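Quick one: the structure is below, questions incoming.
The complex appears here minus one protein chain, its other protein chains still in place.
Moving on to chain A:
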């Protein structure tokens, strides 16, 4: 395959990921979030724009596009502006290794990297750089505290997430996401590795800064945390990054633990979407059910519960793979 063809494919993939997967999924995610939270709180949620409020997010996005871009006078303009690019970009990079389904021509994936799981861990760890940049560049104490909290939180929760990823890779004998899905032909890894699944889900909720781990943007203490000073489309891009990351985490959980696109009768892509939205529902459900942790509880939970349990689980799995299965 010639390099110009490769380059063209990369550009194509970027446009497709950005417009199709992420923007649409993120917009729909915002709508779902509002509808489900309304349902849980006995409200109606958005209802007036379009049938049953279906077009509400589109209207909101158009509204945000028209808003003025404000840069605070003492903000660091370069960092303030470039942070907006880092967060959604890092979130969108995750989608490269996610297999959405399978067709007659092979799995539906942008690139079946042989280091897929590692790639996912690496790109999702880049989000925190953008958040720190936004928090510092705004020159606002709430934003800075939000950014610092986010850094300590995301660095802490990357470790249990990595341990869960390694456990699955160990069982499947590969880091490639397609091979991990293929290895789940008999059992989903959620059945074989319930502990790793729980650790991954918890760490995923923490990585995307959602309740009960949303100290980063705790409204009652920090206004909106690291993006307090952002307006208009820049604000919308942070939202896009956040929801894009949430969908990427859910899609990775489906791939690693829920058998990916596998399922009877229905076409594979549909199975993938069903599982994806089931997990998204769980994320939203958790958000509107639990109160927020304190920062010390949050860090203690990561370092004193999740990491030891994850390590023990990893050692037990390694023992199983090397001794029992042989």
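Definition applied: contacts are C-beta pairs under 8 Å (C-beta built on N, C-alpha and C of every residue); 3 or more make two chains touch, one makes a residue touch a chain; residues count from 1.
Criterion: contacts and distances are computed from a predicted model.
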Protein name as given in UniProt for the chain not displayed, "Electron transfer flavoprotein subunit beta", "NADH-quinone oxidoreductase subunit J", "Imidazole glycerol phosphate synthase subunit HisH" or "Alkylation response protein AidB-like acyl-CoA dehydrogenase": "NADH-quinone oxidoreductase subunit J"
Per the touch definition above, residue among A:108, A:148 or A:198 touching the missing chain: A:148
Residue among A:119, A:157, A:247 or A:301 that touches the chain left out of view: A:119
Contact residue for the chain not shown (choose from A:26, A:175 or A:222): A:175
Which of A:128, A:168 or A:298 contacts the chain that the document leaves out: A:128
Those residues of chain A which, in the complete complex, touch the missing chain: 2-4, 6-7, 76, 78-79, 82, 86, 113-115, 118-119, 121-123, 125-126, 128-129, 132-133, 136, 141, 144, 147-148, 151-152, 155, 158, 175
